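This report concerns only the one structure given below.
Of the protein chains in this complex, one is absent; all others appear in place.
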Amino acid sequence: MRVNFTVNGRPQEADDVWEGESLLYVLRERMGLPGSKNACEQGECGSCTVRLDGVPVCSCLVAAGQVEGREVVTVEGLADYAAQRSCGTGACGTSLDEAKDRKAKPLDSQTGEGTQLAPIQQAFIDAGAVQCGFCTPGLLVAADEMLEHNPNPTDADIREALSGNLCRCTGYEKIMDAVRLAAARQGEAV
Amino acid sequence: MDFLRPASWEEALAAKAEHPTAVPIAGGTDVMVEINFDHRRPEYLLDLNRIGDLYEWEVGADSVRLGASVPYTRIMEHLRAELPGLSLASHTVASPQIRNRGGVGGNLGTASPAGDAHPALLAAGAEVEAESVRGTRLIPIDEFYTGVKRNALAPDELIRAVHIKKADGPQQYSKVGTRNAMVIAVCAFGLALHPDTRTVRTGIGSAAPTPVRAKAAEEFLNAALDEGGFWDNGRIITPSVAKQFADLCAAACNPIDDVRGTASYRRHAVGIMARRTLTWTWESYRGTAAHTEGVA
Partner (left out) sequence: MPVKGTPIGTPAKVTQRSKTKGGIGESTLRPDGTLKVTGEFAYSSDMWHEDMLWGQILRSTVAHAEIVSIDTVEALKTPGVYAVMTYDDLPTDVKNYGLEIQDTPVLAHGKVRHHGEPVAIVAADHPETARRAAAKIKVEYRELPVITDESSATAPDAILVHENRDDHHIGHVPHPNIVHRQPIVRGDVESARERADFIVEGEYTFGMQDQAFLGPESGLAVPAEDGGVDLYIATQWLHSDLRQIAPVLGLPEDKVRMTLSGVGGAFGGREDLSMQIHACLLALRTGKPVKIVYNRFESFFGHVHRHPAKLHYEHGATKDGKLTHLKARIVLDGGAYASASPAVVGNASSLGAGPYAVDNVDIEAIALYTNNPPCGAMRGFGAVQACFAYEAQMDKLADKVGMDRVAFRQLNAMEQGTVMPTGQVVDSPAPVAELLRRVKAMPMPPEQQWLAAGEAADVRQLPGGLSNTTHGEGVVRGVGYAVGIKNVGFSEGFDDYSTAKVRLEVVGGEPVAVVHTAMAEVGQGGVTVHAQIARTELGVTQVTINPADTQVGSAGSTSASRQTYVTGGAVKNSCELVREKVLEMGRRKFGTYHPAWATAELLLEGGKVVTDAGEVLADLVDVLEGEAVEIEAEWRHRPTEAFDLRTGQGFGHVQYTFAAHRAVVEVDTELGLVKVIELACAQDVGKALNPLSVIGQIQGGTTQGLGIAVMEEIIVDPKTAKVRNPSFTDYLIPTILDTPTIPVDVLELADEHAPYGLRGIGEAPTLSSTPAVLAAVRNATGLELNRTPVRPEHLTGM
């Protein structure tokens, strides 16, 4: 079957989709967007979290055909999504802090250097919340959505909001640090 | 495999009538796991996502008509006052991502004894609105579960909504899992006080081939509360009554040993949950609930 939907603001079409394919498979194997991860394919790990019409869902559990005509945001589109959101609240352009952050970037991030990042993405790097990184895309989408609704989360709020995202490397402490950091920076920027 | 995409409820009913083996898919949280792991290859998938009606709810005088696909997240956010037991149950469902997609219709359709909504529906009192091209009927929740992962739906029927009695008293829900989040129930327990009728109702999950009520326990407690004048005098329930109630709830179980837990543990845990939820709801009814209510 054929499926049409919007991904990260761009209309996409997939042809010859097998009816049992998940949104995750279509994103990864048909649309060249492998950022959403295939860790469990049973909704238990959150690595494939995307926003479907704004709502965080496990893309492994959405049948491709169910996405017809809908809007999907993946980790690949998270920076743009966050930028548009801050524009929407009147905080366009580059703040002084953001400019400073960019200057302070590690010397060896030559790979991907200069990439515009969402605040939560930068916070994950800065706090050491990334090890193998396989859980990272899903956590970023989930954490970004939480901060959108709850800009000043308690630790228990963060843990609850991220309880659907498994990480096997970090023991979650640096992930907590990263979300606290992003919330604090978000607070400073407003 | 064919993917059917009805744009309206009528189209969905027609499709189900034409293809009774079609598997409805809404949140996908059960069906897609089975497809991803190659456990199931239905001839037809019947997508219900485009039927907006299923995502709506109406609060009536006595009950809430809850669309089959209303996500658990919305139940937690919007129906906490009307459906406190189901709202608490919703909060225990899997993860935020799953709660954003899954709804009560899926729980009922799958009819797994481990479905989180069942004990809350049993305790509150509910009717399942099933419909086919032949017409609509309301199936009382007590008659809905017919066996392990079997329910009272006819092959051509779809679940449109659930009519759940609005809470007229405190309700509680408790679930044991071996993890502090994102866990399938080892066993679960729902309890609702119904001061209007001076009755209590219960629901037990994952401790019998189907979700069940502990009817002997309900009858015992109804009689004990009545005899002691508890509904009027608001006294603390005596420990011996609570214990007897808990023992009868445990006795209502007919559990198995599996990888998630032993039968004897399930019986034991249902008893503990019964005693605790009785305390919480009763303290709430008495108006002294500050330290026992719990928030999440």
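A and B label the chains in the order they appear, each numbered from 1.
Keep in mind that, in the parts below, a residue touches a chain if its C-beta (ideal position, glycine included) is under 8 Å from a C-beta of that chain, and two chains touch if they have at least 3 such contacts.
Because the structure is predicted, anything quoted here is derived from the model rather than measured.
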Residue in contact with the excluded chain [from B:Tyr44, B:Trp57, B:Phe144 or B:Tyr173]: B:Tyr173
Given B:Ile184, B:Ala217, B:Ile237 or B:Cys253, the one touching the chain that is not displayed: B:Ile184
Just name the one of A:Met1, A:Val55, A:Cys169 or A:Ala189 that touches the chain not displayed here. A:Cys169
Tell me where the left-out chain touches subunit B, residue by residue. 36-38, 88, 91-92, 172-186, 259-262, 264-265, 267-269, 272-273, 276, 279-280, 289-296
Across the whole complex, the chain not displayed is touched by subunit A residues 18, 20, 28-29, 32-42, 44-45, 47, 74-76, 78-79, 105-113, 115, 117, 121-122, 124-126, 128, 130-137, 140, 154, 156, 158-160, 162-176
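Note that in this section only the chains that are shown with their structure count from here on.
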Between subunit B and subunit A, distance of the C-alpha-averaged centres to the nearest whole Å: 32
Inside the complex, what are the residues of subunit B that reach subunit A? 1-3, 5, 25, 27-29, 31-33, 35-37, 41, 45, 47, 49, 94-98, 100-101, 180-182, 296
Okay, in this complex, where on subunit A does subunit B touch? 1, 18-20, 22, 41-44, 46, 49, 55-58, 60-63, 65-66, 68, 142, 160-161, 163-165
